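Have a look at this one before I ask anything.
Omission of a single protein chain aside, the complex is shown with its protein chains in their original locations.
Going in written order, the chains are labelled A, B and C, and every chain counts its residues from 1.
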């Protein structure tokens, strides 16, 4: 079977559940209007952050994600209570309420943040990789973005510069086949996006983004290439969101049965079946889910009890 | 022999000489400080505009070039006297002195202008091609830019959008191997730039940019593909400048013998030899050059006699 | 006249433009098949077919595509989904669209309309919250307007589309679905320019634009109950800016305040103040700018409220402007 040994797989499953439950809880808090504004969930895409972060050394590596980044923050090790608090606009949020759902960061855990400008973090990740040339850290930078971001100029410039200078960047495309409400297939001639790596003379790998073990393996190879000085790698992970682009998206642009069909191959289902096939029992599997539910529920309680961001601090930190 | 029949070849030679002599005259006028500011010459690269424009139908096609665009304007059919006048800041200039050497245009001849922002005209050409969808003109848009421009975000976005929408754009790279003072080879992993076409699912062709007949043939094929609805084509023409990036560039960044070696393969030398081999006599060949010299000299005289741009008009045409 | 929302008014103006002129195109991210992320362009694809289409997430290609199509004689209307996103492709506006007419001495033109929207709404992050009209207004060759009512959302957009030069229409995300009003859709297309006096007053002239108009109108009502009469001018167009209307008003009231949601420093409020004082209008109090603090926009609603002037802040500061005079 393609999965790693059961202990790792159980840890992976725990990682998937934590994100899934976190996002479900966010949905509830948004619907209850305790969280304000646009929220982009990664339900269905959890295997990408869980697999990729397992392949990184977050004491020195740097992750740059998009607005769809709660799962990435969690996989990096951010405290779920601090993440909830951030979404809720509380003082104890990762960013003290300044960032919100779509722009939060937690550099203490290697999470250099979400970005709400499509593709803008790709060159920033190149800069983090560039710094590794000089600071002796051995850092690898990972920039994750969507299929639609591949058509943004900044991403092109980032890939070329990283390639030309052999910089340690993993460019990871979460290809969920939609850019907001528009299918990527209508916006490119060839939706085999990994083939663009060749334009930069950069290696590219495709991976099933619903298979957490496969993601870990492919990203680990990319990180190895980076760490050993061979320069950047493009990884395309095929996956899907099981929810709308944002909370409230009616998804009228999606074929009715698409999401239903995807439920059979989504990461938690896939990994749970594999673990069952490898001998894991129902009790063991349910316990993983239950622990995640308990942890996340407690985190939400903590966050909800925190004071709101203090308006008196609003002018702080514009400059040093 | 690879060249078209002699009559066409003689016309090509005339086209090359007109540009060459125009640029030499510009050099003189710049050195004499009659022309002010930065001037970018295309000496050595003349076969690309001459060949490409011969493949276009300039009653309906639209050409978008860079600051290195005098040759393109001439090949499109712009009046050399109006071009000189523009460089000299005269009222009779193509743009009445508002544009200068690096940003001039002559839409009456299909020359929609130079652009001094690297790569910025690529999306504009896409817009001109887009318009062809709706206006029934059958227009093909040609965007020509340098090797260095391939690393600019706007060019990437333009190529993708043109490909996705099958728009009639010829993207023509004049690869003279330098971006200002820096070799392209140091700024990309793979300096075989035409291979980037595949990233967009777009056909690409390489051509010897010193061979005017070859350029005409390859661009004609690209125009055909565009005109018949098959969408954009990327053409890479290898060529070289025999002069600096701008007038006054000391070219310390170039190997000493590089320019000398290039003199053996530059377009006028190549075409003259081919014509000789095909039976053309010295008198005939010199007459082509002499006619070009006479025409351009007369144009310069006309331009120098024109009045300077009228300061009283400076506020006109900011808005309609 | 039926009441429609601000978003519906935009939709109606687009429909009219697309119907009346076959050279009109509408394109941008998610504007066609999905009908826009805010539903503003709904049904237009169905009605106008291929003249309405979706694009890749490529703002340079969108804006450059508009410049090129406009140079060829079409009349493209493009959407930049958030004004904040214009900056990935600002070159196409400042160095391209704005130059077309001037540098060609009118041989070429760029009759294109860029629709976008801006403003902070609860939870919106620093990259989705800025009010950036001043950055467009400093670019000669671009026209800029900010409709604040459904009727203006309709009228200003049609005026923009009819203009033979590039126009940036900055709509208000917060008003799209929250503001309804009667909209006359049968009038002739207005030319660009012209402020509107929303409320006459004698003690103080307030100039504002965009959704801040409504905050100012509320503040004016508060001040009315304190016996202070506030004239409220919606600039509507900041290029061309209707200096005369403002100067006339201030000449009568002797006091000028400008209120905007953009950051204070370098905001267009400074331009308004400068134009009025340059004319030597005699003032009974120093002019006042009320604007968002010079900071990045925070996402948390409590922080946003502290950063962006609301009704009470505006009313309080306006009152302090007249207080010395009325107590004197």
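The rule we apply is simple: a contact is a pair of C-beta atoms (placed from the backbone, for glycine too) under 8 Å apart; a residue touches a chain by one contact, two chains touch by 3 or more.
No experiment lies behind these values; they were computed from the predicted model shown.
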| item | value |
| --- | --- |
| Touched by the hidden chain, restricted to displayed chains | A, B, C |
| Hidden partner chain, touching residue among A:164, A:215, A:237 or A:299 | A:164 |
| Residue of C:127, C:172, C:205 or C:304 touching the missing chain in the full complex | C:127 |
| Of C:1, C:200, C:274 or C:323, the residue in touch with the unshown chain | C:274 |
| Sole contact to the chain not displayed, among B:38, B:195 or B:302 | B:38 |
| Positions on chain C contacted by the hidden chain, ascending | 60, 84-85, 87-91, 94-95, 98-99, 102-103, 125-127, 130, 132, 134-135, 137-138, 140-141, 239, 241, 262-263, 265-271, 273-274, 277-280, 286-289, 294-296, 298 |
| Interface with the undisplayed chain - residues on chain B | 35-39, 67, 89-90, 93, 97-103, 115-120, 148-149, 151-154, 179-182, 186-188, 252-253, 308-315, 318 |
| Interface with the undisplayed chain - residues on chain A | 62, 64, 95-96, 98-99, 103, 105, 107-108, 112-113, 115, 117, 120-135, 137, 139, 141, 153-154, 157-158, 160-161, 164-165, 316-320 |
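What we mean here is this: only the chains that are shown with their structure count from here on.
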| item | value |
| --- | --- |
| Between chain C and chain B, distance of the C-alpha-averaged centres to the nearest whole Å | 41 |
| Between chain A and chain C, centroid-to-centroid distance (C-alpha), Å | 36 |
| Distance between chain centroids, defined by C-alpha means - chain A, chain B (Å) | 46 |
| Residues of chain B whose C-beta touches two or more other chains | 153-154, 157, 160-161, 164 |
| Of all residues in chain C, the ones touching two or more other chains | 55-56, 58-61, 89 |
